[in-house]
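Not every chain of the complex is shown here; the ones you see sit where they belong.
Letters A, B and C mark the chains in the order given here, with residues in each chain numbered from 1 onward.
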Amino acid sequence: MSSRMTIAELHEFILVQFPQVAGDFKIEGLGDGYARVRMLIGERNLRPGGTVSGPAMFSLADVSVYVCILSMIGPKALAVTTSCSMDFMRKPAARDLLAETRMLKLGKRLAVGDVLIHSEGQPKPVARATMTYSIPVASG
Amino acid sequence: MSSRMTIAELHEFILVQFPQVAGDFKIEGLGDGYARVRMLIGERNLRPGGTVSGPAMFSLADVSVYVCILSMIGPKALAVTTSCSMDFMRKPAARDLLAETRMLKLGKRLAVGDVLIHSEGQPKPVARATMTYSIPVASG
Amino acid sequence: MSSRMTIAELHEFILVQFPQVAGDFKIEGLGDGYARVRMLIGERNLRPGGTVSGPAMFSLADVSVYVCILSMIGPKALAVTTSCSMDFMRKPAARDLLAETRMLKLGKRLAVGDVLIHSEGQPKPVARATMTYSIPVASG
């Protein structure tokens, strides 16, 4: 199965859905149930000590799974996050974050995606997340 | 056990720890292993359709448990979030969010807090979260 | 809203659904979106050191939310667990466990229940869980 939206189309779609934050994210790769997304880290995402905030990492995981779902089902704005689990393993440096997402399930009602987040240039992951989305019925 | 910090002291402490977001939160009640925190919702926290973003709710849950821990152990800046689970039950309205937190555990190494989030004026909760913090060794 | 099944009806229904484990559970209270369930702890649920196993606690949380959903929607065998988060706060003693469940959401498609588990006679909770169930479409 190939992607139903190009990276350019996805960037445009996210810009409409998440106007306040879309500029923070850059899709760098798309595959079959897979996405690689960069989060551009700036002052607003940092905490004292030069580490990236938890909400920033949540935001990256959330957008990454959303992008992955869109690439599989096409531009439907209604999928909503229903649950999330995250583990924060290491303090990220004050650098961009890179998220690799693979979809574990894309059902008629629920989608489940797993995300592994690295701080650019560090070999060990800083966080992991699983996000569950509810898929709108008969949307289309 | 009474609180080891007043609401005013907690507000000051958070302002130093989370300067970018501290103004969004207002502690409205403190008890024994309990905190009630308001999140002031503005344009930056909204999504199209007039609902509050997931990262904003994550941020509220995170700060609420942090406040609760501080009120129990005193001003120690080093506790870090190690894991989080959240469920998003209903779309919040474009109004302030209210979080009620109770600590389930405050051990020497780990603290676990449960958070229930309401949209002001709505009877049913919009989200729940459990946040786990690692407590610094021999701090203080 | 009153319960759509009595405690006796629920016990019978569970016996058919979970024949291997139904004897371990005893519903002790039912309310509006609330259930209190006892797990009878025996040798098979214990670990060396006289503590109750994690899978036993998972099982109690799972059954408790299931019972709560059944009491609200009536005898439908098809609800399935879609996700779970648990935190294990303290080692349970080798005694019965008591679970208090309250439903946070009972939607058309998803149900979310929160469970707090105590070891009988101990004031502080040993574990917490949130279980999400998928509700069958047009079942009935």
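Convention: a contact is a pair of C-beta atoms (placed from the backbone, for glycine too) under 8 Å apart; a residue touches a chain by one contact, two chains touch by 3 or more.
Keep in mind that this is a model prediction, so the values were computed, not measured.
Sequence-identical chains make up the whole complex; the displayed set comprises 3, and the total in this structure is 4 copies.
We take it that only the chains that are shown with their structure count from here on.
Put simply, the C-alpha centre of chain A and that of chain B have 23 angstrom between them. Chain B and chain C have Cα centroids lying 28 Å from one another. Annotation for chain A: residues touching 2 or more other chains are 82-83, 85. On chain A, the positions that touch chain C within their shared complex are 82-83, 85, 109-110, 132, 134.
Taken together, the chain C residues at the contact with chain B in this complex read 85, 87, 89-90, 104-105, 112, 114, 116, 124-125, 128, 130, 132. Listed in rising order, the residues of chain B touching chain A in the complex are 16-21, 43-44, 46-48, 53-56, 58-59, 62, 80-88, 91.
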